[in-house]
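Quick one: structure below, then a few questions.
Here the complex is missing a single protein chain, while all its other protein chains stay put.
Right, chain A next:
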Amino acid sequence: MKQILYLLGLLLLCSCNLEKDIDVDLPNHTPQLVVECYLVPGEPYRATVLESSGYFDAPVPPLVPSAQVTILKNGRPLNLTYRPVLHEASGRYFTHSSRDIVSTKPGDVFELRVTDAAGRKLSGFTKVLPVVPIEAVEWKFNDKNKAYLLMSFQDDPNAVNYYRYMTHRDSLSSGSDRDFNLNDNLTNGKRISVGSAYDYEEGDTLIVSLFHLEPAYYEYLNSVDEAKDANGNPFAQPSLIRSSVQGGIGIFTNIALDRKRVILTR
């Protein structure tokens, strides 16, 4: 598909100066709660609760100060405090947090509950998945001193599994170099390798991450990609956001992650 779009892009390029600003009247939008809450073992409980905006609304942070966030671990509640903060180490913004540290083991069930003064209620569940270890990170140079990267792991044949693969250069705070989601539909029980093009050079520091995803997280990530793609791709069908939560939009999931840092040498 990308190659087709590339060619069509070339056609569009030939027809340069064929873009103009227009006015579009949109219907009124009733804001919905939007949540992002990832349970990262070893880190504090944190969540970002915002609300959706009409597309042409002013670009102000859509905070919901009245939102109350509770996370239940195996039925025991923990309230998160509204304290908007930019977490400098990760570059991420959180609205609610707790000093308690996330501790998980596979099979644990967590529940998220969000309410606000407007009477909106949002809820979701996540069940902790085991980490899938990265078995190998390899690279190979060509005669132009460029290298491709190859990451391998073993898929569990007894479960339907979903993964996310990411590569970052140097640090996690910048955007990822490669990022895509995969499932084991075609590779169930196999040793799976994920490669790259000849994109890297000697001395590059790469951080390779393999996330083991819940199905709902996999669907959410894909639907977010599809929705973004539909805004600007004339051939894409519009996609609704497939949230893992009820009563709003967003994702509540646990992070089952293996990560390796490598420096490419010959």
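Keep this in mind: a residue touches a chain if its C-beta (ideal position, glycine included) is under 8 Å from a C-beta of that chain, and two chains touch if they have at least 3 such contacts; residues count from 1.
Basically, contacts and distances are computed from a predicted model.
Colleague: For the chain omitted from this view, which of "TonB-dependent receptor", "Cation/acetate symporter", "YeeE/YedE family protein" or "ABC transporter ATP-binding protein" is its UniProt protein name?
Modeller: The record names the chain that does not appear here as "TonB-dependent receptor".
Colleague: Just one of A:90, A:145 or A:265 touches the chain that is missing; which is it?
Modeller: Answering carefully, the residue with contact to the hidden chain is A:90.
Colleague: Per the definition of touch given earlier, which of A:73, A:96 or A:168 contacts the omitted chain?
Modeller: Considering all chains, including the one not shown, the answer is A:168.
Colleague: Which chain A residues touch the hidden chain?
Modeller: So the residues of chain A touching the missing chain come out as 1, 3-4, 6-8, 10-12, 15, 17-24, 26-27, 29, 31-32, 34, 36, 38, 48, 50-56, 58-59, 62, 90-93, 140, 142, 144, 146, 148, 166, 168, 172-176, 185-187, 190-193, 195, 197-198, 209, 211, 219, 222-224, 226-228, 230-232, 234-242, 249, 255.
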